[in-house]
Structures are given as structure tokens and as C-alpha cells.
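Structure first, commentary second.
With one protein chain held back, the other chains of the complex are shown just where they sit.
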């Protein structure tokens, strides 16, 4: 829905969110599916196009804004959350999105990301995790598995990767989710819930880079064989997955999670998912079920809690100041403090 | 212990680690106690002074290296973990320390900190958390409580603070601990365990800034009244604290921790602490027991797990390459690939 | 004994004491009382980097110098006539500056053996004859203060001694016939929450006055008549305060919301602190995680249609480079305030320097020109910020404003402007509202005159568009790797900034004789010392001209003409010759520099001497 400039309201379609720019990703890149999902979802938002802004950094993922017929800025490497924070604080009326890659968001931009989440600035951050630097042609990223052989690490990388969900939870994020580029239904559902949440929404999207890291997520992404490994988290429901939902997740007394045969342990022992738990201990434990996706992987919303939104508090302080002292009077302000007259 | 340059070994004392520089903190600052504890601990390390390096950023805390009679660099704001990483990679034989404040480490330097921890570079990071910017005269920091009134936030801060322990755990730190500036015995014990651990050691030190944030940690720091709130974590032991150890910590089935009366629930139900748990779920839950310290606060080692150390892997790759191909031969390298002769 | 009152035309006083002695507050209060009296004045605070260095140490000494007069003055004074030293360390570090025969007031209670040792005095200077060349007043400030406070309950002796600076303030207020109402009111306000403390400070202040008036230690006091300033309402103002007010004014006069994003750094933090108080104006301030984020947030705010501002000092400017480059490329307004301090690296954070001019000019990769302004006095910071906002809005460009520690913390009387007389910034820009090219919206179709591109802000239907740091097509703004287009865009970006020279005042030259052969060209905070030195030269019948730049990039259109009009051009700077490089390169004049990089402004005398040397004037 949007106004057409003449005050009339028009129902928008996916097409309305396609910009006139030619899409420049490699054929077969997972980014195409993401773009299609987001563009298709947009009309549902019910927000006029002109009130939507996409901000990005640099990387293949970061080309995203160019393809969205909304306002957008393709910023500099890693700084999108900071640019978007300023935008959101200036204009809380806008619907703000950040699109970033694993390198952009977690390597050079790691600090802005964790601070945005801590502040709880109202924006939706889509992080396309392909566990590689795509645009610069295939160096390992902070999510690449230890020992990864890439252009910059011909003998294997020596550093242990981040788990983006753990990091987000450790950084106080109020909304944390994970989905897959090619799972449109699930992705759309996550987007729906994200936009309904006020604050920073961090969404990790497993994205296949078929050129430099093809198949990194096959264990869970493969439309056929991967299904078994998808642990779809559903709020307030016992965590089950696999063929006929035959597998489940339980928690030991020491806060370790285990994957079990539901029949063996009985449904009653299964961990019941709760997105809204104030303390993110369980969400964190869930995030540790998998690091790099080689087996069962939780997908969905790990955490969704209400917390004051940074720019709302900023607005409140302004409103209060105006209420207390009236709107600013420049002449009065200049005269504040001790003055004297010369005649 | 150190060599005196003539090959003789000398037993060092605290005095040997005091540099000739006048200490320039405000009278009453918690940093003095920290300096004394660290200087006293140093001889125990058994490492010659010349093999010890302290690296810092900028801030009151960051003045620390000047006072240590070791090698040292007072770097630039936020970058100490990065400088120290280069140093440690270049010289794994050195004993590397980073000293940082909450602003230095978590605000401008947040990214370097989390990446150092992820990589598991072998160094001990002391983060003096006074929940304020001291050197720049009293602005709120990323650990200041929400709503804090400071110079830069006259109407109260609008952003939710980090929990440094949660953040470190979310960033894959292999050793995470917390202590208090004025609790010398505990602090020394933590140092002892930290240096025995190989990898990145993150130690949060509650430090009183008596000028700009006096009493921030009184709930736990006060030598008298604070004692009751100190939950000293002891490895493999049930978590008890308070007067006569009458209180304890249990974990609910939903991974939430609760403080209980030990008599009421019985000792058997108490959570048993395990520093070495591979999966940091429980450690994370423990970190959530307190955010800003207003009540009971866990102190001690949250996590201590073995993981490959970045620079060790780097050395290994070099050793392997030399083994496979012999030491580098420059003339041969230049001639690699297709060459031709002109005569 | 009736005391005499002596009239003098100007005085330079320096208060010096421990960081904990409250010297900055004392200086501030004295300054305000002086300002209210109508003297012209200039101040120079000088404090250590340490927050509260251990008491009595040499590096913990904090000073505040004030120059006031019955006439127009330009600098905080080269050397004090009156030095107030609260302890031996303060005496040791300051006595060499006191003019021969000058007045020295010391707190004699502070000259115990321990304090003398801390100040590295082998002998007590009060008794060893080393102060013979001065008029020394030994005042037992501790005893007198404690005496005055006798009977106040609820305060420890240590608390009471905290008021001794107010005793000193009282004494000096008497000595220089300063009004006392303002200070009394201020004490009551400041300590309103703890009545005993307020009472203690009040009593100490009054006791100081009484001590001067009644004891026989002092035989006379002084008056300094008000200066002949322009009629109007005045207040005393520091550079950082002026910047803050300028930002509020820019918001009011442009009708735009102002968003300032910063990260604390000395000496810039106060701008963030002060501005954060003005929420009534709808101004938003953000303390970000670092300087990169704060530049980025400010740019985000500008994209959103606000006036984005970021404030920092040298090390922070380094970090903002890449983001400023992005702002150059996306052509959005952005005001970057750089309060320079002594470098390189951490340098001397509380000390002044003009070291960032070339960094502001060239400190970005690629060809990324920006506009640069420099304030020339504390009060000028107000005007320069308004001008920065005007240029940023009109040309959709980053504007870097250079101030420095000297301006930031120094103060001078400021004639309050009439709000209506301030520049109307609403005429500097308008938001795009519709298509601008055959029914389409082209975000890089430029205004023919200013070469600025349209500013279309989110929320405007139909103008949805994308911008970014990749080179874009002149006009459509689409990504373009076309070689010719890149060349053209590079030229256009340069021309846009160069074109500003048509939109700024021509450079005025102060050349009263009209026949000077030497031009002194300067910029920024050297204004006062340079103007003062020129006056001194003229008083010695040496003709000399002074031109002072506020627009550093582009230069005023007549600068070349001005330079070529003189036989000799001298460029004094608190750096190694940065403006010098620029004018030599652009105008090929064999200008020569006078360079002082000592963390302190020029003194009028040393500058006069250096100018004389350059002009080959025999002394």
C-alpha cells in the first residue's frame, strides 16, 4: 500500500519494489532468491515505498539496495548499521533495513553491529551469511570454519569462527532469528514477525555463494536432504524436527542441549521453545546446537523480547524538555547566563 | 625470576616491576589497587621482565603500561587487542598483556576485542570496568546502566548496556573471568589461573572511579556489605554464597538461574560450576544473573576451555611448509614459473 | 587606613594551583565578573591531561590566565602582571612567566616541607630570596579560610579547605574592584543542593573581600574602566559554547532538525555535552561507539533530511576520513567540527595546535574535495558554524570546521546578535518534491549555478532512489564505470567546491597606512596574536598589513590579488607551515612562515619579534 502522491492509496505488488537497475550477482547466487522473497514480502508491509529505506555496506550482499525501488544507500564497508542508526534516530517514522554480508557485518563492521543491537535501534538487519568474502573473490570470513582453505589462507585459516546467533545474543539483541535463502515460506514468516517487533531485528540468512563457497549449507539448505536437519523453532512448542518430527531437543540439568529420539525420551521431556524469555540463556544454548551447519540446525526466532527502543527514548526526552520548558527560544538561549549591556 | 643479562637467574620482587614513572591517577582511584596486585603477582609468573609486554589503548586504565617495568606500548584508543595480536603472532615467546577500560575495550575497541577472543590469540586482557569514561571526564560508557545521567547524557542515557561477560562468551572467548579491584586475594587467584591458560584470557575487573562514578560497584565491592553479594565461582563445586554460604544458585528446566535459600531447596539441587564445559550455555546463564551489579554477582572464572591458539597454528603452518619444502630459497622463488634466457 | 584605588588600563592575572584547587572555576568566575563590568577580555585556561593528578605534583598544576582592559584587546596576554599560586608546584611552574616587578600572591600555608619536596624545591622560595624581584604577598589561605568557616557544622576540615579558592576569588575581586553579586548568586546556584557547602563558599568569598579591605597587607586596589565596546547586550563566551549556540542557531534558522553524533574526545567533548542540553530545540545528540560511527550516523541523518553534524579532534578526524569521502561522493550536507589539539597521534590532548589543515584538505583517498572553514576567535565560532551549515546545505557537501583548543576553552565578550539578523538558512536549500528530468527523478542532475544535486528525502513519494560511493552517472546517478563520466564527475565535484568562492566575502585586509609592503596572512586562532603583533609594529611606525582567512577551501576569490599586492608575505601558524604550502602552491608567492608548535598560542611579543626579523627591522 502506498499513496500515489495524489493522496490516493494503491495496493502495491512485488513489481513495484523492483528498481530499474540490472541485477548484477553471479548466475545461481543465493542472493537472487533473497531479493525475490524480500520484494514479494514488501507489499504486505503496508508501508508506502517512500517511507522505506535500505542501507548497506559493501559486498555482494550490500548491492541489495540498488535493486529495491525504495530509498536506499550503498554505504561503505561495515558501516551500514551506523548510517542506519543515524537515519533511524533522525526519522523514527521511516521503516529502516540494513543488508549486510558476513564480512561486512561481522568483520569490519562487527562493532557497529553489536552496538546497534545493544541500543535497540529500530531496524531490520539482514545478514547474508555465505561464510566467505564474495565481492573480493573468495577470502575466508569470520564465519568460515577453522582450517578453511581460501585465497588468503592457502594452508587453512587459523581462527575459530563466530556463531552469529551467539554473538547477537551476547550483544543484547532483542530479536534474533535465522533462516535460509531458498526457504521462501520460512523466510517470509520471519520477516513478518521481525517487522512486527520494535527494536533491532537481527536475521542471519544462510546464503549460498555458488562461486566461492558452493554448498556450504547443503547439510540444511538442500531442498531434499537438508530438510531433515532443519529444526524449525516454533514459539511455545516442544522442539521437534526430522522425518515425521521423530527427533527432538532436550536440555540436561547442566544447560547442555541434546538431540534425542522423541520416542525414546518421550515428548514431555522435550525443550519447549520460548521466544520471549527475558533472559536469553536458553536461546544461547540453542545457538550452540550448531556452529557451522553440518548437522541439525535451529531455524527461526531464537529471541524476541520487548525493550525500550533507542530513538523512542530520544524522542521522549525531547518531548519532555519541550513540555517542561516550552519549545526552544533561540533569543532566550543566547542570553542565558550572565550578560551585560554596553550603551 | 629473570636473568640479569649475565645468564644468572634472579628472584624478582614487586619492586622490580615498578617503573620510575610517577603514577598519575586520581587519589583514591581503584586503579592503584589493581596496579599493586598485578605488580605483586608478576614475580610469581617466573618470566624474565624483558619477556613481558603490556599493551594498552587510551584512557585512565590505559596508562597502566607506563607503570610496569616491562616492555610496553601505550597505543591508540581501542586498538590494543589488535596491536597485541600482531605482537603475539610475531613473537609467541613473549608474555603479552592488554590493559583496557570499558570504553576503550567495548566502545571504540569492541571489534578488535571480540575478534581477538574468537581467534584465541594468547594474551591476558584486563578490562577495568568503571562503567564510565574517566579520562575524558565522565561520559557514559557501553557498560553504564540505562538512564545514566552523565555529561553527555544530561537527561539520562538511552542505550542498554553490554554485559561484558555475556559478550565475551558470545564472542567465543576461551577464558572469561571477573574480579574486583580491591579483592586482592581473588584477583591474584584469577591471574594465576589466567596465565596458566593458553589463549585469550578476558578478565573483567570492577574498578571504582571515585571521581566520576563513585560507588558504582558498592553492592559487591564494599569490603563489608558487599561480601554478601559476591558469588565466588569455584570449579566443580555447587554454587553457594552469602552469609554462611546460606544462599545458592539453581537452574530451572528452562535454563533460567535462580537464587535460592540452600536450606530450602537442599544442596543437591544447587548448580555445580564447571569452568571447563565445552559448550558455554551454563556460563552464559551465569553471566545473566546480574547485569549492572546491584545484587548478587558471580565472580571468578566463567569459562576456561582449551582451543587451538591462533599463533600456534601459524607457527605450525610455517614449520610444516619448511618441513615439506625446506627453508625458503629466494633465488629459486624468483625463478618460479616460466622464465626465459636472453643472451 | 583608607586604601587608595589606582586606575590601570589593563591587567593580566593568572590563577595557578593543583588540579583539585578549583582554579578553572575561580578563573571562570573572575572572568564573568570582569565581563559584566564591561572590560574587554580574553582568557587562556591551561590544564593538565590528568583528571586529578596526585596533589602537589608539578604535572598536576592547573592554570587560568585572564587579560582584561579598558580597551579592545586581542590576546589573553603574553605574561601575567599578577600571579596567584596556591602551592609550591604552581609557583614553580609559573613564576618564570610573571613580569618583573609583578604581583605574586601565594598561599603560604601550602609551603610545608612535603609540598616543597613534591614541587622539587630544594629551598623554600618564600625565604631563600629568589622572589626578590616581585611584589610578594604571602597569604595563609588555609588558616584564613578555616577561620572564616568556623562554626559551620557538617563539614570536615578537608571539605572546608575546598572553599579556599573562593577566598582567593574574594581577595582578587576586592583587589580589582570586581562586582560581587554575580559570584554570590553563582555560589548559591551551584551548591544549592548542599546548603552547608554553599554557606562555606559564600563565607570564604566574603572573607577574601574583607581580608583585602581591612588587613594592612594590601595598601591599594585597582580599577579598570569598561572598554568602549559597540553598544549591545554582551556575554562572555568560549569557542565551544559558541559552536554549540551556532549549531542551535543553524537548526532554528534552517528549520531543520539537527542531529549531532559524536564520540568524546578532548577538547571537543564539551560541544556534545552542551548541545545535549538543548532538547527543547528538537536537537538530537548521539554518543556513538566511535568516531567512524558518529560520522556515519550524521551522514545517515543528513540522508534522512536533517542537518547532520559530527564533532571531534584530530585522532577522530583520522577515523572519519572514509566516511567524509562517502559524503563527498553521495553529495549530502555534513558538518564536521574538528577542534584541533597538539599532535601527532595522542600528542598533548589539552594543548592547542593548528595541525589539521592539510589533513582536512587532503586526508581522504582519491580526489575528494570538501569545503573548509576556520574560526578566528571564540565568538567567531558562532558565525563560522552558521556559515558551515549554509555551505553544507546549499552545496550538499561536507564542510570541515577547524577550531582548536585555544579557541575552544578560551573566552571573550560576545555581543549577542539579533536572532532575526542571523543568516536565513531556509534559502540555502530546498527538498526535491518531484521529477526533474522528463518525468523522471535524476538524483544527480545538478543545479546549474551551485552544481549541487537535488536533496530528495525519504518520505517523498515518487522520488525513491539509491545513492552510494561507487562512481555514478552524471545525471541519473546510476552506477557507472564509464571512463569519461568518471573524469567529468571528478571535475564537477571539484568545480562545485571551487565555485563556493563566488559565494563568500572577499578577503579584507587590515592595512591602516595603505602603504605596507609586508602582508601577514594568517588563519584560525592566531587572529588575536597576529592582530596584536601588527598593532605593536604599527605603534613602532612599522607599516604592516594583516589579512585573516576564515574560508580555507576554497579561498576568497581575491586572495591571489591580495597576495600579489605585497612585496613580502609572512604566514605565522601554529604548525610547520600548512597554509603556507597551500598559498605557495596556488599563487606561487614566495611567502615565508613563522612556526610555533609548542601546544600554546603565539605571544604577541614573540610574534612581533619574529615578524621584525623577517622584515629585517633592526631592534
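Labels for the chains are A, B and C, by order of writing; each one numbers its residues from 1.
Note that a residue touches a chain if its C-beta (ideal position, glycine included) is under 8 Å from a C-beta of that chain, and two chains touch if they have at least 3 such contacts.
Given the structure is predicted, the values throughout are model-derived calculations rather than measurements.
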| item | value |
| --- | --- |
| Touched by the hidden chain, restricted to displayed chains | A, B, C |
| Option touching the unshown chain, where C:483, C:514 or C:618 are the choices | C:483 |
| Sole residue of C:99, C:358 or C:615 that reaches the chain not shown, by the stated touch rule | C:358 |
| Listed residues C:300, C:315 or C:477, member touching the removed chain | C:315 |
| Residue ranges of chain B at the interface with the undisplayed chain | 2-5, 19, 21, 48-55, 58, 65-66, 68-76, 79, 82-91, 93-94, 111-112, 115, 314, 317-318, 320-322, 325-328, 330-331, 333-335, 337-343 |
| For chain A, residues in touch with the removed chain | 22-27, 58, 60, 74, 76-78, 107-108, 110, 133-137, 139-140, 142, 151-155, 157, 211-212 |
| Missing-partner contacts on chain C, residue numbers | 48-49, 59, 313-315, 317-319, 321-322, 325-326, 328-330, 338, 340, 342-348, 351, 353, 355-356, 358-359, 361-368, 468-471, 481, 483-484, 486-487, 490-491, 493-494, 575-576, 580-582, 584-586, 588, 590, 596-600 |
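Rule of thumb we're sticking to: only the chains that are shown with their structure count from here on.
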| item | value |
| --- | --- |
| Centre-to-centre distance between chain B and chain A (centres being mean Cα positions), rounded to whole Å | 30 |
| Whole-Å gap between the CA centroids of chain A and chain C | 43 |
| Chain centre separation in whole Å, for chain C relative to chain B (CA means) | 39 |
| Set of chain C residues in contact with two or more other chains | 279, 289-290 |
| Multi-chain contact residues (two or more partners), chain A | 111, 115, 314, 317, 320-321 |
